[in-house]
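For this depiction, one protein chain was excluded, whereas all remaining protein chains were kept in their positions.
Moving on to chain A:
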Amino acid sequence: MVELMIKNSDQINMKSQKQAVSPMINRVEKNTVFGTKNFNLWYGEHHALKDIQLDIKENDVTAIIGPSGCGKSTYIKALNRMVELVPIVKTSGEINYRGRNIFDSSYEVEELRTKVGMVFQKPNPFPKSIYDNIAYGPRIHGIKNKKILDEIVEKSLRGAAIWDEVKDRLNQNAYGLSGGQQQRICIARCLAIEPDVILMDEPTSALDPISTLKVEELVQELKDNYSIVIVTHNMQQAARISDKTAFFLNGEVVEFDYTDKIFSTPRDGRTEDYISGRFG
């Protein structure tokens, strides 16, 4: 149903359909995976995220769009606390993962990241064999049995739609693969520990169109089993693959709604300006 719009990424078409899309099909309210309440984040003095309120639902693909520097990457990195790698970061407010505030001092960051996987902008496989890349996660979390590992590796590579391309060279270095293949290896690495949520930070920005298409198709398949949050610069991509879209601007959430609504009848003028290409 949401895919209605998705085939039509052309913006003029979108505008003409603006009125045509009937306001509502009944949407089922899903469980909240990430509940963000009054969340603020500072890099030193710079107030990068301002009073974010955002609920990310189970088995949704949630796209985050916005111009460069709007805080979208910062937000997604806050969800698995990777943002804390920048030493000067300060936060206030809450991000609740399955009801528990991840910024609580008692929350172990490794535990969170085992549940919330991440795929980065630039493919970053380890300089190891393809097999060892996938097996790394299960191994550090204590799975040593070779047979189980073999199964995990195959399942993850199949899950990332790259098994057929690499099954005969699992022992070769992952850096011998193309950029698009490397990115799917990184997705497989993420799937290997069967996380609950997958965060994707502009996963296709370094890829060619064909590889991009493959990753997008993959996202569609993965949403049956995972909740996905994807940051993208590419509005057509957001329209094609996401169920909900959040539009960030200057560290604030300007609008957050079902993707078809955002792209057909945005409530805020700034959203409309951005998606119609007037700025950004």
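Keep in mind that, in the parts below, a residue touches a chain if its C-beta (ideal position, glycine included) is under 8 Å from a C-beta of that chain, and two chains touch if they have at least 3 such contacts; residues count from 1.
Basically, contacts and distances are computed from a predicted model.
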Name per UniProt, for the chain absent here [options: "Aromatic ring-hydroxylating dioxygenase subunit alpha", "Nucleoside-binding protein", "Molybdopterin-dependent oxidoreductase" or "Phosphate transport system permease protein"]
"Phosphate transport system permease protein"
Sole contact to the chain not displayed, among A:Lys122, A:Arg169 or A:His233
A:Lys122
Sole contact to the chain not displayed, among A:Arg189, A:Lys214 or A:Arg240
A:Arg189
Contact residue for the chain not shown (choose from A:Gly35, A:Gly71 or A:Gly137)
A:Gly137
Note that chain A touches the absent chain at residues 80, 82, 85, 110-114, 117-118, 120, 122, 124-128, 136-137, 139-141, 173, 175, 186, 189-190, 192-193
